[in-house]
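Reviewing the structure listed below.
Of the protein chains in this complex, all but one are displayed in their positions.
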Amino acid sequence: MITELVSSTVLIGILASGIRLATPYLYAAIGETFGQRSGVLNLGVEGQMLLGAFAAFYLVFMTGNLVLGLLAALAVGALMGLAMAFVTVNLKAEQGISGIGFYLFGLGMSDLLFQRMLGTVETVSGFSKVNIPFLSDIPVIGEILFRQNLLVYGAFALVPIAWFVLNKTTLGLKIRAVGENPEAADSLGVSVAKVRYFTIILGGMLSGIAGASLSIGLLNVFQQNMTSGLGFIAVALVYFGGWRPWGVLGGALLFSMVNSLQLWIQVLGIPIPSDIAVMMPYVLTILALVVTVSRVRGPSALTKPFGREE
Amino acid sequence: MSDRNVLPSGQAKIDELEMVGIVKRFPGVLANDDIDFDVRAGEVHALLGENGAGKSTLMKILYGLYQADEGEILVSGERVEITNPTDAIAHGIGMIHQHFMLVETLTVAENVALGLKSTRGLLTDIEHVSERIDELARLYGLFVDPAAYIWQLSVGQQQRVEILKALYRGAALLILDEPTAVLTPQEVDDLFRIMRQMADDGHALIFISHKLHEVIEISQRVTVLRDGRKIGTKPTSETTKSDLGTWMVGREVSFRPIKSESEPGEVRLRLDNVSALSNRETPALKGVSLEVRSGEILGLAGVSGNGQRELAEVITGLCPVTGGSVFLEGEDVTDKSVAERTERMLSYIPEERMRDGMIRNFTVAENLILREHNKAPYARSGFLDLDQIAVHTGDLIQEYNVKTPSQETYVKSLSGGNIQKLVLARELSRQPRVIVAAQPTRGLDIGATEYVHQQLIRQRSSGAATLLISEDLDEILALSDRIAVIYEGEIMGTLDAHDATAEEIGLLMAGVRPDERSEAVG
Partner (left out) sequence: MKSYKWMTFLLLIALMLGACAGAAPTEDTTGAPDEPAGPFRVAVVMPSAINDLAFSQSMYDALLTVQERMGGEEKMEIVFSESMFVVDDAAAAIRDYASQGFDLVIAHGSQYGSSLQEIAPDFPETAFAWGTTLDTFEDQGITNVFAYEAASDQGGFVNGVLAATLSESGVIGVVGPIETGDAKLYVDGFVAGAQSVNPDIDVNVNWIGSFSDVALSAEAANTHISAGADVLTGTAQMVVGAVGVAEEAGALWFGTQADQSSLAPDIVVANQVYRWEVVLEDVIELVQSGTYGAKSYRINLANGGEEIVFNPGFDLPEDVKTLAEDTIAGIIDGSIVVGGSAAEAQTLPSFEETFRVAVVMPSAINDLAFSQSMYDALVTIQERMGGEEKMEIVFSESMFVVDDAAAAIRDYAASGYDLVIAHGSQYGSSLQEIAPDFPETSFAWGTTVDTFTDQGITNVFAYEAASDEGGYVNGVMAATLSESGVIGVVGPIETGDAKLYVDGFVAGVSSVDPRIDVNVNWIGSFSDVALAAEAANTHLSAGADVLTGTAQMVVGAIGAAEENGALWFGTQSDQSSLAPDIVVANQVYRWEVVLEEILTLISEGKYGGQAFVIDLANGGEEVAFNPGFDLPADVQALAEETIQGIIDGSITIDLGG
């Protein structure tokens, strides 16, 4: 039975599943990376995802227009980000606690809106698979990588973009400086508040899209608490990835691939108890975390509010 | 350099900058009270004062980090508005902060480029910035690799990056906030050389310090502040060290505490080949051996971060050793707990008095009994005896001259000097046999420093063995009977205080051993 694991159907299945599962993590974790690189820990990702998922779903449900759905997810995420930025930058609230607050708000609000505006689980037709010409015909790889929906491609395209923005632009330089030493950035005329507002709002928008990637991309349904902790895994993946987009990609893929591997292990009847199988991605992630974290240092000013006259 | 109004960097000079009638109020404090101050091109103007005298506030106003409540700033006679650092930079003002404003994880060039418009729009232009840094470095003799990360650089090099940052932004006026505090004597010399050259080239420099001899050495004029008010401005050549000291403190001060000849007795503290790791799990102490005798003060000199902190914690038991042994009065206490060492009358004046010495949200009385709270007279069979505590802490507050509204005042609302007095009261009143004093006067004003020094000498006279860890070389020279120098976790040498010179110690602090010196010179 173990040998079945290396058959091409299974390999393609595992990899294609892993790519899909990684999609929401990527949006959320890349958004979170921007926030954390600027020194703000946003634990409200899950809440932003839920509201984004609902907003996108609802708009598509009512209008059938996918672009409107995406815009709604972006808008809701941006609003949540704006609120989070106000609380953490202006009010200098403890970031962990306020993040949990935003999570609970998103959880409750999305549920309330769901009950009031939809009432029951409904379905929509979301983003459909787009086969990329030629590339999708490549054996194995084509099936894994190039027969997915647009939001999946978007998630993976985001990684090099985020890397480029962080490392090759003046904005990225400001973000990194603000997260390491806001006093230094401030003394050079960089507005710490503006930079943090930008990254938190951007993070919120990407979290919104992460939610939308579930509700109108991969699943095409909305259910209360449908993210079920995914947003928190995304935060963990930022640490895992050493606050670097490529590292986050690696973490997201590892976690997702192991998750899809364990699904196949169960399907193939490999005699591992299901409880053990479902633990695999978590255990592996924790192990990898232990190995990587001691090597990489996070942004020095992470979770520290900034103010001049103290 | 041919044009008399242009600096080597290509920027226009600031002929004169004036601050007129500056007033700044913080809740409950008048930080600057109607202060006039001016600086001209080509001079180093020293700003002298104790902690809390208002020097930093005044300079932060000039740099746009604070806003003055009253008063105005004139550049070459014209009034300017400076509401944030960007404005200050635009007017040619640069500031070198005491705590460097550098992002450790970025390179030199990235730190310099931060916040500037890029020649490539949204993209960074590190190559272009690097070229310009090289150019400036040549002009001013400030050599540093633009591609190096800040964390790879020495403190002196980091300071150069700070100066380069200011010059890159076209600074014609530089504010240097206590720039020598973190440097070795050799690095100080280097800095002064650069400062003199910059002044000669037409820059205006403001030098903030509370070290009188440095002020006399480098500045042309000196302004003294005390309690937020300006005492006066004079050409430096017309003042003496003791004049300035009296201006600063408001009374005469003694610079060399009077102490008797040492009468060293038996060895009370001995470290034998001790090694230890830092918080980051890197080797911090590499085979340190030391002894301190009864009735003597051993000064431990060294630039911050060379293992001083770990050494103090190894002795007090806060940090485990990875090799070697610690002896208190001949007994091996390497594996003994902090409490067991305390039992043997070891007292500790920690470096971070607010973090390791005191509990901010405890009252004065509670903090005073922390070390012996479970013993008579403070406690009986596990219950605190509040009456006795009140009596004894009252006595201590009087004896150690702590200025506090009451015993029930929270420690966080006291001044730094009074907090240190509380630490001394707690640690020294128990007649310790061994004292570890780490940076006991850091951040204290001259008056409080004087007091701490007197107390340490008093303990020495009553036979305590004291290890004094300090980065202030003047303090080491003034108090110690013998001086050990630590560099990268190793003791570079131990000197007799009588014939040690600052230069000799400075070389050891920089890691140059006596036997290597001839090579370095040759």
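We just call them A and B in the order they show up, numbering each chain from 1.
Here is the rule we go by: a contact is a pair of C-beta atoms (placed from the backbone, for glycine too) under 8 Å apart; a residue touches a chain by one contact, two chains touch by 3 or more.
Since the model is a prediction, treat every value here as computed from it, not as a measurement.
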Neighbouring displayed chains - absent chain, whole complex: A
Residue, one of A:117, A:161 or A:278, that touches the chain absent here: A:278
Sole contact to the chain not displayed, among A:150, A:193, A:263 or A:284: A:263
Positions on chain A where the hidden chain makes contact: 9-10, 12-13, 16-17, 20-21, 24, 111, 114-115, 119-123, 214, 218-221, 223-230, 259-260, 263-264, 266-269, 273-275, 277-279
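Here, only the chains that are shown with their structure count from here on.
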Between chain A and chain B, centroid-to-centroid distance (C-alpha), Å: 45
Chain B residues within the chain A interface of the complex: 26, 63, 65-66, 84-86, 89, 95, 97, 99-106, 110-111, 113-118, 122-124, 165, 169
Residues of chain A defined as touching chain B within the complex: 168-174, 176-177, 180-181, 183-190, 297, 300, 308-309
